[in-house]
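Note that this complex is displayed minus one protein chain, with the remaining chains in position.
Labels run A and B following the written order; every chain starts at residue 1.
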Amino acid sequence: MRTSFWIAALVLLASALLLTAHLTSNTLEFSQYNTGWNGTSVFFSGLDRHRVTTVLSPADLAPYRNNTLLLIIAPERLPSVQETAAYRSFLERGNTILLADDFGTGNAILRGIGSRIVILPGNLSSIDRAYNDPYAVVAYPVANVSPVRSISAILLNRPAPLEGGNPLLTSSIMSWIDTNGNKRIDRDEMMGRFAVMAREKVGRGEIIVLSDPSIFINSMRDPGATWDNQKLIDDIVNRADPVLIDQMNSRTTGTEGMSTILHVMKTSLSTEIVLIIVLLLIAAVAWKRKLV
Amino acid sequence: MRADAKYALIAALALGVLLALGLFLSSPLLYTLEKDTFPSQFHDNTAVLKMQTLNSTTDVLPLMQDLLGYTGPVVVSIRVNNIEQARHDLELFAKSRGSLNNLIVKLDMSASEMEEFSKSKAMQHQLLTELLNSSVSLDALENLEIRYRDQNNPDMLLSVQYEGDALRKKVQELYNQYQVETGKVTAISTQFGLDATDEETGLVEFEQYVKEIDRNRNQQDELNRIIDFPIRRSARLSFLMSSDNGVYGDRIECFGYYFSLYGYRAGGVPGKEVTVFLDSAPVSSTITDELGSYNVIIPIERIPAGPHSLYAQSGTTLSDIQTLTVQSVGSTTTLSVTRSDNKGDVTCTGSVTANRPVRSAPVQLVWDTTHIVETSTDAQGKFKATLRLPGGKHTVVARFFGEGFPITPSESMPQVVDVSIPRIIPAYMQIIPADNTFGILLAVAMIILLFIGIAWYYLHRLPGRGTFDLLKRAEASSPGTPATDLLPPDVEPGADEPGQPSAGTSPPPDESLLARYARILKAEGMSVAAWVVYRQFAGRVANELFIPKHTALTPRELSHSCIQRPFCRTFSSFVSTYERIRYGGQRSVAMQEEFETRIQSTQSELEGGSP
Partner (left out) sequence: MKKKVLSAIALFIWLVIISVFSLLAYRIDLEIFFVLWLIGILVIVELMDTRFSLPRYHRYIKYLVAAGIILFGCIVAQKVLEILAQ
């Protein structure tokens, strides 16, 4: 009898764990709860809680004076007026923003803060590639500036070309923009060098634009020893000064269904307290029964 | 929890799981790696991509840089008249070009600047080869010129000079084309940051070379006006042509005499080998006949349009140089494309015709303006080629460039072909007609019935019966075989039942039941012997009545379940006697006799009834 009890308990525990794991993760692009290949769960779980803070509303940006880095990863919608104003004043105080976007919504942010860098639409393809897909472009540094200071080559995944600013990372000379999406070079597509990471001084601060947020996803975290993706991300995140992660307008906050509930539970203190009290009550009831 | 509740719960859970599984009945493949890689517009799943690292700075640009370094040295070698070195370098050049072309195909870069670079390089290679040949010819002509001047042969001299002029003009043209190609190459090289200084050097050297040969020409002209040596000739070869102009397909008859002068007498010399040269290249050879004359027919096939020089040579004797002017004619190219077959093969046929069908002409079949297949016409001017096209609509054009032919280029009308590749059913699977609904239903029904039959057999097969049992049953039906065959093989002596006869002695084969009974009776007693006989009969009865696991039944139960058979009554009375002996312990002699009688009657009933 006791054996069957233990076996049943084991099975229940295993199923509870599995259910939790299944319900808390999702398959949304770039989501930090997505443990699949296209989520950013590994990046977020590797962040040092003491140094990295999340920004949930434009007012959270106010206290930071200078030398703070704000990471905006894959913005999903056009920014609101307050957000744009907050970004602009954040830059005015001498901080840095790193915007990673290849879908084009970042252009509105760039326009709003007064930068001349433009993320061009188009599939950047190159002969320098890591897989037999011309969209897996390899980019090389062209300036010896942080964060690309000690990097030799970066692997990107469907980047977009950049225009404007001072380029930090560019593709090789044998790259082109695939306008018709057939993954080949056609007669009307010219070869040239395209920037994928550029910086520009705005006010007292600096805006760095990286036209590929896909370097943060789980399957691109460690593409191999040849490419310094890991090093680049470490350089960005492990600065001595505080690092902020934008969670107002980013696909990394993506949740749906059950995971929204769990996310709310995790983030809001009051629901956590209520949950703990309920669990304690259940444990007390069960214990009391046993004693009797 | 009560046992019923437990089982009810398990049953409910199992039912729930089965229902959940039933939801997936239509798509049993729940998860594969391919399914996980749903197409995302932001990025590709690198786990399913094939790893193929390429680096332009290490894989592509060095190849291109390498190619840039060949042309300069070749031109220098030609200029200093180092023919062997130049040829060797041109060969290496061709090989390197091959590797770049392979890389272009592998990377599918055929519409890029790399391809233009490669094409310009190919053109340069061709131009340099022609330059090399022209240089060799110019040298030969210079030697001839010196000889003719020494021989004081003004006609030959003039002809040689004329040919030399034509060659120099050709070299000038080559230079112009080379300049254009080098310009393209240099532009692309600077775009990619390659070092094109060798190209520039080559171009400069080429220009110098052209100037040099012109200077030589002018110097020779000066010399010609001064020197004139009279020298006696010893042998003479004459050369005449039937016509001095022609078009493609015409046959020019060339004839002449080889005669030698003895003092003032001239006699034809037979048996001399005469070779006819066209533009300093031999085209035909023949032997003079007994009169010393020779006759050669030169067809105009792959001779470019324009003036050409023809002369004959025998040994060291050269004839006069005659000029043949070839006029170019227009051509038409036709193309027809058959419908595609199941694999996507289309057959392209057509012809190239000028004033006559053009034989052995190179024809390019271009499909979708980028893919080129080379073929050539046969002796009737027709060509035929098979192209393998992918699915979809394609345009095919046949082009004839007329290079080396005195024919203007032409191309055919574009033909459009629509290729659709159906899925193929291998022939062996076409037993069941695929478009016949009834046939399909019949096949499906047959398969399901087959498996139902297997399930039925599984359910109703006799316990412990192997496949060999069926054979043994057939043997048992033949008369005279003793009852040992009737034993179900799973009932072995010495198995898991108590009170067995000693296992050591296995019954000798072909022993009859009664003999066995008698033997065991003597060895081990009445009870055991009775039991052995009962087992025999019980096995036989269970076989007849299809009773599974008859050994789990008591004798009385077995006899009660024996109904509607002729041997049932005798078996029942046998069983009652057996019970009395085995369980009742009655071992008297009368009992024994009664038992033996019952054995015999039961045995005869059982065997009498068996078919």
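To be clear about the criterion, a contact is a pair of C-beta atoms (placed from the backbone, for glycine too) under 8 Å apart; a residue touches a chain by one contact, two chains touch by 3 or more.
On a predicted model such as this, the values are computed, not experimentally measured, just so you know.
Chemist: The chain left out touches which of the shown chains?
Modeler: B
Chemist: Write down which of B:Val366, B:Ala443 or B:Met591 is the residue touching the left-out chain.
Modeler: For the chain that is not drawn, the touching residue is B:Ala443.
Chemist: Considering the whole complex, which of B:Leu33, B:Ala281 or B:Val416 touches the chain not shown?
Modeler: Residue touching the absent chain, from the options given: B:Leu33.
Chemist: Have a look at B:Phe438, B:Tyr458 or B:Phe546 and name the one touching the chain we're not showing.
Modeler: B:Tyr458
Chemist: Would you write out the residues of subunit B that touch the absent chain, in ascending order?
Modeler: 21, 24, 28-33, 36, 423, 425, 429, 432, 434, 440, 443-444, 447-448, 450-452, 454-456, 458-459, 463-464, 490, 496, 548-549, 551-552
Operating definition for what follows: only the chains that are shown with their structure count from here on.
Chemist: Round to the nearest whole Å and give the separation of the Cα centres of subunit A and subunit B.
Modeler: That gives a centre separation of 47 Å.
Chemist: Name, in rising order, each residue of subunit B that touches subunit A in their complex.
Modeler: Going through subunit B, the ones touching subunit A are 36-37, 40, 42-47, 49-57, 59-61, 107-109, 111-114, 191-193.
Chemist: Touching residues of subunit A toward subunit B in the complex: what are they?
Modeler: 29-30, 36-38, 74, 102-103, 126-133, 135-136, 138, 157-158, 172-174, 176, 184-187, 189, 191, 213-214, 217, 219-220, 223, 226
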